[in-house]
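Quick one: this structure, given as structure tokens, is what I'll be asking you about.
The other protein chains are all here in position, but one chain of the complex has been omitted.
Presenting subunit A:
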């Protein structure tokens, strides 16, 4: 039986093989070769694509280059969503490598947040962590930490340092001995077919009688269409980090072991492939 700590490592080190291709209408001085990269599931596009940017800028003139943005099959990719979430939501049942198109012009102002520097990514990442702790601990744990601890969480993510990150993050995963879990579970449920970007609600991990709520309980409460079977068939998949956890899994356990570094469970509801 796998140790729970192994799950933390498997989540952290998950990778998606990706092929970046320059958009055909971008103006280049010579032909742009595609660029291949293993993307960390737990990170953010604009944090890990410096090499991609450099590679394509080599064949372009300076004046043709403004803010980089990424697109998959016509959909602009939100850099502020973790990479693994974007893949699970848009491309999990397609052939690898994941094909992403790179743009340097016509930034889609209505769809994407700007990302002018790494500071913007850090601010977004820390805001998510703070919100997660507001839900789990009324912000008490994150507020008791020093600035250098906050910095260590960000540096751990930025530099892909599992131990450095978890030295601090483990405190965000603790709870008082008299409780059996967090106050509320930080989660977001995404469905590509809906207009609303995600569903987020208050949800307690422990029922009033003391039983542990499961993933199935969460979905039933917050997104029942995801698991009701029509014709007795399950039309959707419930995916976290590229796998379908059993619906009987306690949500408290999922929160502690399968959250992203921002401390949120990002859950994708996608159509089940019909092969």
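Rule of thumb we're sticking to: a residue touches a chain if its C-beta (ideal position, glycine included) is under 8 Å from a C-beta of that chain, and two chains touch if they have at least 3 such contacts; residues count from 1.
Keep in mind that, in the parts below, contacts and distances are computed from a predicted model.
Per the UniProt record, the chain missing from the shown structure is "Ubiquitin-like-conjugating enzyme ATG10", taken from the list "Ubiquitin-like-conjugating enzyme ATG10", "Transcription initiation factor TFIID subunit 13", "mannose-1-phosphate guanylyltransferase" or "Cytochrome c oxidase subunit 3". Checked against the hidden chain, the listed residues A:105, A:130 or A:220 yield one contact partner: A:130. Among the residues A:66, A:94, A:117 or A:143, only A:143 touches the chain that is left out of the figure. Looking at subunit A, the residues touching the absent chain are 78, 80, 109-114, 123-124, 127, 130-131, 134-135, 138-140, 143, 186, 194-202.
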